[in-house]
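Quick one: this structure, given as structure tokens, is what I'll be asking you about.
Heads up, one of the protein chains got dropped from this complex, but the rest are sitting where they should.
The chains carry the letters A and B, assigned in the order they are written, with residues numbered from 1 in each.
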Amino acid sequence: MIARTASRLDHRTNLLWRAALLHRLSGLGLAVFLPLHFLTLGLAIDGEVRLESFLRWSDAPMVKIGEAVLMFLLVVHALGGLRLFVVENLAWQEGQKRNAALAALIALAAAVVFLAWLL
Amino acid sequence: MTSELKVSLWRGGKSGRYQAFSVPRRENQTVLDVVTYVQRHLDPSLSYRFACRVGVCGSCAMMVNGRPRWTCRTHVSRVAQSGSLEIGPLENFPVIKDLATDMAGFFEKWRDAGGGFVPTKTRHDEIEAILPDSPARLAAAAAIECINCGVCHAACDTVRWNENYLGPAALNRAWTLVNDVRDGGNRERLTVIAANGGCHACHSHESCREHCPLALNPTASIAGLKRRTVQAWLKGEIRSRDREGSA
Partner (left out) sequence: MNVSLYVWQRATAAIMAPMIFMHVAVIFYATRHGLTAADILARTRGNIGWGAFYTLFVIAASVHASIGIRNILAEWSQLDDRGAGIAALVFGVAVFGLGLRAVAAVTLP
């Protein structure tokens, strides 16, 4: 690792840097969630009773909020990937910062709608 | 405008500290003027680099309040709104002393990425006719003005996080040669760029484009390299192998 002398690094205020960070963190969140998700579904091996009791546990509001967070992570990660697809394969676009901000808003909207439908 | 400016300058090597100075404030003062004042009037042991002082050579690049900039083209009035300035050596480069960094590694990566032109003709051959509006020439022209100042390298977090990463400047230069129809070195060049630490390590943070004083776009050049290497790899023209020294 290279030593760092600057007491602050201001280049990270670039919105596209933050979009890339959100993309990475959402991916990490989803990667951590995935094994847990598979273990839960695996409860169905023993028949629906254990899975059903898990689903009822997950009716709790805090869990619903967690699910809405996961919905946000999924949508924001997919849209972040779309950003990379556009940057890497299409002609250079202006308005990338606006589009990145819009993508985050869309993901947030999806999560809010999801939560509203649940609660 | 206050009559004095408070500046902190990095003193030392990799380890060191910020030393405070008080510098007279002037109209139309650049950050390079401030550093020069300190060295000439307050502390002659301060080490720093500059040459043209008019924004052509790129030698005076330093971290100014956390951003890599050309200090000769940075007006104090633009960056010292709070009345203070922190000036340090460029990030991601080993520090020699104070504000001067070691550029050797930067140029080694430039060379490793295939930044050298590989000729295919001799003086006895016809001169290659390069049409200025051919797509390849336009792509090369958009990236060719780079003077290797190192600002993009200092701004890039992938450079910070991945010591194998060739970096935006080296890859941008390689892109200009990939698009040069006279050059014959693309097989070797694309092989290196397709390997660990090459163009695929870029996460498109776009900090390079954001900070380039010449408004170049290494992110776009690197995107071009990603496309070219994928095509070459799928066609079997290059193999995925690692550079010497990279894990």
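One rule holds in what follows: a residue touches a chain if its C-beta (ideal position, glycine included) is under 8 Å from a C-beta of that chain, and two chains touch if they have at least 3 such contacts.
These numbers were taken from a predicted model, which means no experiment stands behind them.
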| item | value |
| --- | --- |
| Options B:M103, B:A139 or B:A194, residue touching the unrepresented chain | B:A194 |
| From A:A6, A:L22, A:M71 or A:V87, residue that would touch the chain that is not displayed | A:M71 |
| Missing-chain contacts mapped onto chain B | 158, 161-162, 164, 194-196, 198, 200-201, 226, 229-230, 233-234, 238, 240, 242, 246-247 |
| Residues of chain A in contact with the chain not shown | 24, 27-28, 30-31, 34-35, 37-45, 48-49, 51-52, 54-55, 71, 74-75, 78, 81-82, 85, 110, 114, 117-118 |
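The rule is simple: only the chains that are shown with their structure count from here on.
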| item | value |
| --- | --- |
| Chain A-facing residues of chain B, complex | 10, 14-16, 18, 63, 65-68, 86, 88-89, 91-95, 155, 157, 160, 163, 203-207, 210-211, 217, 219-220, 223, 226-227 |
| Complex contact set, residues of chain A against chain B | 1-12, 14, 16-17, 20, 24, 83-84, 87-89, 92, 96 |
